[in-house]
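As you look at this complex, bear in mind that one protein chain is not there, while each of the others sits in place.
After this line comes subunit A, so read on.
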Amino acid sequence: MRAVALDLPATPVRLQRADGAACLRFARRGPSSALADLYQRAPCRVLFPHPPAHEPPQAVLVTTTGGLTGGDRLRVDVAVDAGAAATVTTQAAEKLYRSAGGDAEIDISISVQRGGWAEWLMQETILFDGARLQRKTQIDVAEGARLLAVESLVFGRSAMGESFTRGTVFDSWRLRRDGKLRWADAQRFDAADTQLRFSYQGAAAAATLLYVGADAPSRLALVRDTLDGDGGATVMDELLLVRAIADDATSLRATVARLVAALRGAAGFAATVPRVWQC
């Protein structure tokens, strides 16, 4: 990191927009998995806490600027090789500050090869009033591989009584199986339009969870039993898709944590969320 002199003139401090990246590859090493490649560029940093015994290696993504604003860009690539396992999570909720112009662009790419297990367990993205988010998540899960992914949006800093009245969201997902597009989704709305009939209508937070794998249909009952409140689950081929909305971010977080724990437990891992979630 370049040191910044303290006596700089009062020019706009952040004309230089963030353009961060984190690229990770995990490979099988004997009976377990390990990091095989890493590239990181500020403001992205990746921490590797010691996982509990019998758990996959864990990568914790950190945005060192504490959040993103209009014009900032992040790119995250995660590759899990054949037979390997990995958990990728975030250290804290990602803050999307009010934009002075342009979208914050986040591009995510996750691939899992045959026999692999990938977890993409993001803590909430908090949309400050005036935030503009453009996030594209591209996932490719090979046949015989599995993936658990979750993302949550919080509309405004609800803890501070703020809501999301200005700004926009474009949040798109593309799921491929061995390169073939099998599911596409995109939520696109202006902040004000979240109050329209059949939109979020007052919900303070929303989550999307995907479980992909041959055993996805057999997890539907478990997920339905675990969900409560305003949520739903469905299965399309080998994709189990769950959506949940809630009146407050805390209860959505609890729902997501329960779902993650249940699905991890069913997959033979510890029935918990990553430790960083509990701080």
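To be clear about the criterion, a residue touches a chain if its C-beta (ideal position, glycine included) is under 8 Å from a C-beta of that chain, and two chains touch if they have at least 3 such contacts; residues count from 1.
Keep this in mind: contacts and distances are computed from a predicted model.
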item	value
Choices "Urease accessory protein UreF", "ABC-type polar-amino-acid transporter", "Sn-glycerol-3-phosphate import ATP-binding protein UgpC" or "NADH-quinone oxidoreductase subunit F" - which one is the UniProt name of the chain not shown	"Urease accessory protein UreF"
Contact residue for the chain not shown (choose from A:Ile245, A:Val260 or A:Val276)	A:Ile245
Candidates A:Ala159, A:Ala214, A:Met236 or A:Ala271 - the one touching the absent chain	A:Met236
Contact footprint on subunit A, counting only the chain that is left out	170-172, 174-175, 180-189, 193-194, 196-201, 203, 206, 224, 230-236, 241, 243, 245
